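The complex appears here without one of its protein chains, the remainder shown in place.
So, chain A:
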Amino acid sequence: MIKFALQGLLARKLRTALTAIGVVLGVALISGTYVLTDSITSAFDSIFTQNYKNTDAAITGKNAIDASEDGTVPAPPFDAGLLATVRGLPEVGAAGGAVSGEAQLIGKDGKSIVFGGAPNLGFSVDPALPQFNSLTLVSGAWPTGDQVVIDTKTAKEKGFTTGDTIGVQARGAAEQMKISGLVEFGAVSSIGGATLAGFDLGTAQQLFDKTGKLDQILIATKSGTSEQQMLEAVRRILPAATQVRTADEQAKEDAAGTSSFLSFLQTFLLVFGGIALFVGSFVIANSLSITIAQRTREFATLRTLGASRRQLLGTVVLEALVTGFVASVAGLFLGLAIATGLFKLFDAVGFTLPNNGLVFQTRTIVVALIVGVLVTVLASLRPAWRATRVPPIAAVREGATLAPGRLNRYRPVGAALLAVGGIALVLVGLFADGLSTKTLLVLLGAGVLLLFIGIALFSARLVRPLATVSDPIARWSVVVLTALIWPFFLVPLWLVRRLFGRRTEFPGVLPDGPAVAIGGQNSRRDPHRTASTAAALMIGLALVTLVATLGAGLIRPFEQAVDGIFSADYAITAQNNFSPLPPPVAAEIAKVPGVDKVTSVRGGEAKAFGKTITITAVDPQAPELLTFDWRSGSQASLGELGADGAIVDAAYADSHALVLGSRFPMQTATGKTLQLEVKGVFRPPAGGSPFGNVTISTATFDATTSQPLNLYTFVNMSGGVTAANTATLNDALSTFPNAKALTRDEFKKAQTDGIKSILNVLYVLLALSVLVSLFGIVNTLVLTVFERTRELGMLRAIGLTRGQVKKMIRQESVITALIGAVIGIVLGLVLASLLAARLDEISFTIPVAQLVIFAVVSVVVGIFAAIWPARRAAKLDPLEALQYE
């Protein structure tokens, strides 16, 4: 029987390959995800360990509060005097002090150099202690005085060499510095597109506004002393607000932010691999069902020859096993290409990931193979079981077909139960209180999965009406699309063919009535088959619709929030639209003639009621340019916060029973505790609040924060938004190349661009599932053409031309795709409306334009899926088709 199964596979190579393609793509995404994240991890690991290769311990400042999970509060610098003390310890062999910060390099065009959204890193370097330098000198010399070393990538791409002058801007205005040499970060030319700049310690301290301070002291143990002894010695002299860690601990600490990000990225991408595999499993189950129906006589013959049901089951499952294995191996290697593609994809949306070469771990191989084989075998079980139900008598009966399964009549009920169960899980997940994030996601995931399976099984009932409705739509959308590409593709193709002496008809645009009519009827012929084929596309489209609807639902309230809060003419932002800017930028703007009002919002973290929260700070100009929706307090209180005034958002006030006049303590990052009094409670807009839970005055914030930064700066100018005013502002910002002035509309657009590029990443990842479903349609059509060989022969004999055969198949394909699209879009909208009902940040907005695009894409998917099967059908010799049995 094993031999029989394998021979069967070989005999149906093409069909097997088509069946397997869903698995190949799904596994490829999974293996690609692992390769991608492993490669990034290894790149970061090499960076972080490289950093401390000659270091035994590192002293850093200590935040008084634990940074929140995605915290951005850097450790505060400490007094530089500590370095001398450390050096004086007998256990210390060598110690070097360093500061670091953001240092913007300015290109020859006067614009700041940014690669994607990557940061611009600045370091101090100590030529006397090169073993502690994070930077490696590639050429030239270490910098002294007003010199700088820059990374090789920036030098190469922006045309700088040693000896050139380059603009550098850190906390203050831009300065011109001479390039003394080129560096790399450890052995990596760049970390994720970040630019690198190195200065001598004194210059760096001045640039980063850390004169007399250090961010880090790196220590090497004196030979003959143990690391432990050295650490103990250091701890004895360590002042408050500093800490010492071993090099390993420090490297881990540095990597903590990136590794939590990477594990998120990994899960995120694996989810999409899982979706593609899920869609692929539909394709497999459907293809196997069709193949098994077509092999009824073969199975019956085997049964008459004495094969047991168990043996038949074994044959089919073994076929699936082999198919799954081969497909998974193919997917595994395709994953390498996918990883490379994902690197490029993230790069393209401005999110460069570090890459030191692809890493292919054993875990990747094991997981990919197991998942791929398992999915294939699971998908084969139902068709395999059906194969065992073939009675031996079917071998001798003309036109024997597979009898419907015993459970067939319960199918709609079962399907409905599955769908209802799925919806119920989703509802519980969304609306039950007190669920952990993990439980919530599991409930949602399982619910949606059940819903998809249920709808897929149930949709056979919807096929006839939907196909009837889709028929004319398919007909005319194909006409429109054909008309669109007619002058650009069809006519030139025809001309080329004519030139090569091929006798082909001049391409027409109008639909071929009879061919299209038969195609339409074919799509209604086997509702189960059409439904299963459409189901694969349905899943992809439901998810794409969900994403689009949530995206639209996110963007609109966000824009409303911006409109509601900011009444300024201009906003000043970083070139990348989101990096905070140092306060001198706003100060410079305030000096510009014509500027009426300037207000800035600072952002940071603090600890109150035992938890780390985000806080913001506003200055006295705020009431003029910012509008709050007050529950208590007023616009006026915004400008009168003083040393102890605070404004809290409504939800925070509720959970901590804060009302006007309540007092509460808040510990800032530098360790100081403020006794705050509530001066106002505001209702944040649904689209997301730009303010922290607690907002205090800028003066108080600056007094308790090292190196405050502005999240937003808003400007009102006399005359409002005019070209002249825009130019004036941009002129004033020329000393701050990282800053730009945006009009209110530009600002809104820039802020939503972030959401849009995330949506684009999601679309690309979901496109893979749509691609899998396209192959599903191809597969069904090829199998169908094969099954209807004799019928096609008859049609050709009585006068259907090759072109008409193609159009007939295409019509069936497009209708199938449209059925998938309609169910998918409706399902996506339903899921989105549920989410929107739950989440305040999202309003339910139907993205009509996108939905039309998705429908058109579905038609195109249908057209493309039909190309190859239609060619095969058209090539059939009517004679062979007639003799075929």
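Simple rule for what comes next: a contact is a pair of C-beta atoms (placed from the backbone, for glycine too) under 8 Å apart; a residue touches a chain by one contact, two chains touch by 3 or more; residues count from 1.
Following the convention adopted for this analysis, contacts and distances are computed from a predicted model.
Novice: Identify the UniProt protein name of the omitted chain, choosing among "Helix-turn-helix transcriptional regulator", "ABC transport system ATP-binding protein", "Phosphate transporter" or "Thiamine pyrimidine synthase".
Specialist: Hidden chain identified via UniProt as "ABC transport system ATP-binding protein".
Novice: Determine which one of A:217, A:565, A:800 or A:817 touches the chain that has been left out.
Specialist: Among A:217, A:565, A:800 or A:817, only A:800 touches the chain that is not shown.
Novice: Decide which residue listed in A:518, A:759 or A:814 touches the omitted chain of the complex.
Specialist: Per the contact definition at the top, the residue touching the missing chain is A:518.
Novice: What residues on chain A make contact with the chain left out of this view?
Specialist: Interface residues of chain A facing the absent chain: 503, 505, 513-515, 517-518, 521-522, 524-525, 790-791, 793-804, 878-879, 882.
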